[in-house]
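With one protein chain held back, the other chains of the complex are shown just where they sit.
So that you can tell them apart, the chains are marked A and B in the order they are listed, and the count of residues begins at 1 in each.
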Amino acid sequence: MTLRLPPQPLEWIDRNETVSFEFEGKTYTGFKGDVISSALWANGVKVLGRSFKYHRRRGLLSFANHDVNALFQGQDRPNVRGDVVTIDENHSLQAVNTFGSLKSDKGSLVEWIGKFLPVGFYYRAFYSPRFLFPKWESLIRHMAGLGTVDTGWSEQRQPKRYHYCDVAVVGAGPSGMAAALEAAENGVEVCLIDENPFIGGSLDYQFANEETVFASRNRLKAAVFSHPNIQVLTDSTVAGYYGDHWLAVNTSQGLIKLSAQAVIAATGVFEQPAVFRNNDLPGVMNASAAQRLIARYGVAPCKEAVVLTSNPEGYRAALDLLASGVEVGAIVDTGEVSHKWVQKVLTKGIPVYKYAEIVEALGKKQLKGLVFKAAGGEYEIACDGLLMSVGWAPAGALVYQAGGKFSYDATAHQLLPSVLPDGMFACGRLNGVHEIGHQIEDGKLAGEMAAQYVTSHGTSKTESENSVVTRYREVSAHSHHYPIWEHPKGKNFVDFDEDIQLKDLKGAIAQGFDNIELMKRFSTIGMGPSQGKHSNMNGIRILARLTAKSIDETGSTTARPMFHPVPVSHLAGMRFRPERMTVLHDFHREANAKFMEAGNWLRPEYYQTAETKQACVEAEVSAVRSSAGLVDVSTLGKLEVFGPDAAALMDRLYTMNMSNMKLGSSRYALMVDDAGIITDDGVAVRYAEEHFYVTTTTGTSDAAYRLIQKKILEWGLNVTVVNRTGQLAAMNLAGPNSRRILAELTDIDLSNDGFPYLAMRQAPVAGCQATLIRVGFVGELGYEIHVNANDSATVWQAMMQAGKAYGIQPFGVEAQRLLRLEKGHIIVGQDTDGLMNPFEAGMPWAVHLKKPYFIGKKSLAKLKQSTSRTLVGFELQVNDAARRPLESNLIIEQGEMVGRVTSVGFSPALQKVIGLADIRQDLSDVGSSFQIKLTDGSFVSASVVATPFYDPDGSRQHPVENPKGAAA
Amino acid sequence: MPLRLLKYAWKKPEEELRFFPSEKPLKQSYDAVIIGGGGHGMACAYYLAKEHGITNVAVLEQGYIGGGNTGRNTTIVRSNYLTSEGVKFYDASLKLFEDLSEDFDLNIFYSTRGHFTLAHTDSAMRTMRWRAEVNKHHGIRSDVVDVETIQKDIPYMNVECNGQHPVMGALYHEPGAVARHDAVAWGYARGAQLRGVEIHQKTQVTGIQTQGGKVVGVQTNRGDIQTNKVISMVAGSTPRITRMLDIPTPIEVFPLQACVTEPVKPFMNTIVVSGSLHVYVSQSSRGELVMGASVDPAELHSTRSTLDFVEGLTDQMMDLFPFTSRLKIMRQWAGMSDITPDFAPIMGKTPVEGFYLDSGWGTWGFKATPISGKTMAHTVAHDQVHELIKPFALDRFENFKLVGEKGAASVGH
Partner (left out) sequence: MKFVNCPLIGKRALSEFTYGGVVKSEPDLESVTDREWAQFVFYRHSDPQIQFEWWYHRPTGIWFVFERDTLTDRIESIRMAQKGAVNDA
């Protein structure tokens, strides 16, 4: 049986090209441009899917991108919408959420026990006895969901675009086209956006056979396409309004982020189904769905139709059916629409039943007939198609999201915009204007107002205070005020996504869920994939009636994005993640570095010179301790501070006194926040009276720079800070032979007197201008060398070359961590936590409370008196490699947590396991012992020892040596 | 078929017990007034009535029951906190949660799923181990697991994360669960109401009256009420209430957003959180993937949605679950989080006698619902702060005794 009609004037299909596809194991053929639902329907397939809860057979309902009962499982994605996705030779489709097949779905057993599954049934059972709940839950989960995910699907990402316009017109129906044209005529740039592949909207399906609009249709479309100020975006859904007239426009090519100056909502209305027994049988559909089927795809909705109507649109649909050769058995009017329309259809020989009340639709697998009451009694008319035309609800999501309001118009029996936000306008059927000529006038006015709004920069006056135009609104109803009919046997569905019947809502309301939001949450009305597009309005009407409130008092649920669901691949867009490499990256790679991530940076963790990581690290440590090593520390934040108040700034930023630093010296720089919590540390040097240079930790450079800039402003200091993190590179040359190696590359006096510990020098190294700081972080004679980034390769190479004779080794983060641990130096963020202050970190020496001011001083003065924990060094009493604590293992004292290990490692120099621990103050004395609870729950004993563990008097950091001569 | 279901099905809806009473006038005075008809407020009312016999109580809700953060969160329940204070408190909450369905005679769908907090850096691994050790010390089932273990439970996770920040391990918290958030509020509300508590929806508090530093009454849009005890349990609206009494707090309000995909057949049985990727996800019994990220970057008292949120979330999500690119985001929403500097709540007494505060929930309010109600009810009934919430006093900040939960922060819903 084919329902394909002869060619229609405005159809979207190309009859010259057929497309075959598979559905439920059978091959079907449609035309290019057919959507899945139209192609199947044309082939006489009217059962397109099964319902969510009862697994009832379902066909077409809205045919407007929210037919959730016609969802299909594709090979490469779930939940393919049959009413909008075009057929494809590669399609092999299945109905979603069936058990067995669409034809024979074991899930339909649920309907037999449906009586026992009333609204909210799952709240009432399954929890006792408790041990059975997981079983029930797994059964419920088995029944839940729609399409199936294949976790093997590959990642997809669609690039996004940005777009700008003056006026965005959403919806390219008659009012939207008119609005766009008028705005464009007023000289502004317009974007006309429609979710369909073609513009025209209801003009093309609701008025397809209306001769009086032929001319204006062609004129409007031609004018829209030829106007230089209008850009048309079809196949484009405005998924959300995000403030400041930003629209997220989803297209098949990806997301467009559209920024407009003004927005016109010409988004139209959703046709609402009537609620009566068996209103979900395949064959029962909205009249507009039938009209779309005919006009767009040249497919007849049925052979013999009955039209259920409350408005002129229903009569128009009946005439469309006749024109396409479908027999119309009757028009069942819920009232008396108008004499004019009645006459029109009567002349065609269609009987009209007025003031009808619906009893039920007949049929088991498909629609067979309609039973209703009207003057003269009860009637039964056989039909295989029932078109419902009982009213409209606004497609008002954008207006709601922008902060607009709707109120119920008791004349039109429709929710209409009552308050529109600044720069937003509404027109057309959304605005309660149904007559075609008026829609165009209404659109023009909206276009004009929007253009004026843009050209006057938002100062133009509109017709009303709320930007709402009422002059073209209908004076008669186009919606039934309560298109809902009870039936003792129920199965009168309000929400087709969620299988919610009238009795379910009644049940929810009776139990106290009599607020629109509570009713939604308890019954789940509107929570399915169509998000209430066909159910919310009827839900509101039912709630209002049952609570004896007005529609406005009843209110509406919130319309949140997305308008239609948007693919994750479109929202995500391309993957842009920063990844930073130092200039020396290639050297590290060539040296076989194993890289690790440090924030966005890649740093050598260690160099793969031996079999195991431990051996590699130990070799690096040994090189530093016995001869020389070189580490790339370019990832450190590097800030330069200069100006008359430079010293004052440094004093205020850091806990130590910085203003008394001598020229050419360096000092530890510790920063805390207002609450006294450690946030950062580094090394500061003084280039000149009014010129400092300071490093930050790798992770904090941007934040530290921002903070310092802010503080300069707050304090009103005459000083400038420059972030040189990316411009400069830095490396640390460390080890007893470092001085000898350096001596080969620079002319400055490297003797202890000439360049003492903690001093700073500026001089060429390997011919490149450098800042050299004598540091001791790793506990050996060492120099931190800062150079321009593009010189760093030269300097690195030169040092490696000069160090060759000494067996210099590059070393990585792991070796550096171990080396500094041997010295008892902390790492901010590892040994400190989100609340630790310098006293707790065992660094009272770094806090100069005598300074008049520094960030957090007042807090530290208070905290100093109440230190309850502190960082200490410890060593294990027994060195058992198998029973070594891990960082974050706890310290337990009499069953209480009293601290934790923050750093731990096996010291090659001491041949002991050493570490730092954050421990309760009273247990922190050197010599006392404590118990560390290992991950397996057993304990090891540790003793508090003084730090540094290694070289406590620091003699290795400043050895006496003849700089240019032989070893001392 | 369970017997309970048969009983429920045979009853006519109108014979069913109402969860919430229909609207009625406010009384002149109450022994206690709870501001906020969310989970916390309802739980407090429930325990006041059930455990302390205080039933002359009004719960005032400006909107509808459970319409605030109770109905906006992603329903995760867990107790794998970092501090002893946090662990004990949330563990007590979790235990109450386990009993709630039977307590209420209403299924709250408390479903233990297991909760993975992924670590993508060695510093995150240290934090995970820290949490695991603290948890285990308190008898909570948490463990640091390696990548192989994660892959066994979640074979479809791309632990390589597109080559950047690969997963190094995770904190696995076996008791991690989800629950039907609305049902928790409804169950408490019904239980409180049955015991005589009055619930007034669409009733907004406009002022709190004091005399000599003591609470004497509450003003509302529906008239004034006399009472000597007022409990503020309003999460994101806390600053509005504390302003009425001129009690400054460390709370700042930031929106927290979430979204769901279209429903698909359940395949994800565990809860997955990644702090580095700012993603958390679980799959609901309806089949939707429920996802969230961290709070919005700036203060705002609004539940508006942003595109930046879904863009960022979906982008990061794909690092872990590439196949989700074929799913569609169906709906997004937001709640208002009342954040404190140490990421621990503020509970108990205040400088105004008779005014009690339950706030500072940040992004963890839902999982604290039962225990907050219970401990606050105790505190109000005895005018003595419950042992479990002593560390969460408002004055801890001026005493510089912060709780330290911030160490485990990042994203940890």
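Just so we're on the same page, contacts are C-beta pairs under 8 Å (C-beta built on N, C-alpha and C of every residue); 3 or more make two chains touch, one makes a residue touch a chain.
Not measured: the values here are computed from a predicted model.
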Touched by the hidden chain, restricted to displayed chains: A, B
Hidden partner chain, touching residue among B:V145, B:V272, B:L307 or B:L327: B:L307
Of B:S232, B:T249 or B:Q283, the residue in touch with the unshown chain: B:T249
Hidden partner chain, residues of chain B it touches: 239-240, 242-243, 246, 248-253, 297-302, 304, 306-308, 341, 397-400
Absent-chain interface as seen on chain A, which is shown: 242-244, 246, 248, 257, 259, 674-675, 706, 709-710, 712-718, 723, 852-853, 857-859, 862
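Please note the rule applied: only the chains that are shown with their structure count from here on.
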Footprint of chain B on chain A - complex, ascending: 76-79, 97, 113, 115-118, 121-128, 130, 133-134, 136-137, 140-142, 144-157, 240, 242-243, 246, 248, 257, 401, 503, 506-507, 509-515, 517-518, 521-522, 524, 527-529, 531, 558, 560-562, 565-569, 571-573, 575, 577, 579, 596-597, 675-676, 829-830, 833-835, 859, 862-863, 866, 886-890, 892, 897, 900, 933, 935, 937
Complex contacts: residues of chain B adjacent to chain A: 1-2, 4-6, 8-9, 13-14, 16-22, 63-67, 71, 84, 101-102, 106-111, 120-123, 126-127, 129-130, 132-134, 136-137, 144, 155-156, 162, 164-165, 180, 182-183, 186, 201, 261-267, 285-287, 304-307, 310-311, 314-315, 317-319, 321-333, 341-342, 400, 402, 404, 406-407, 409
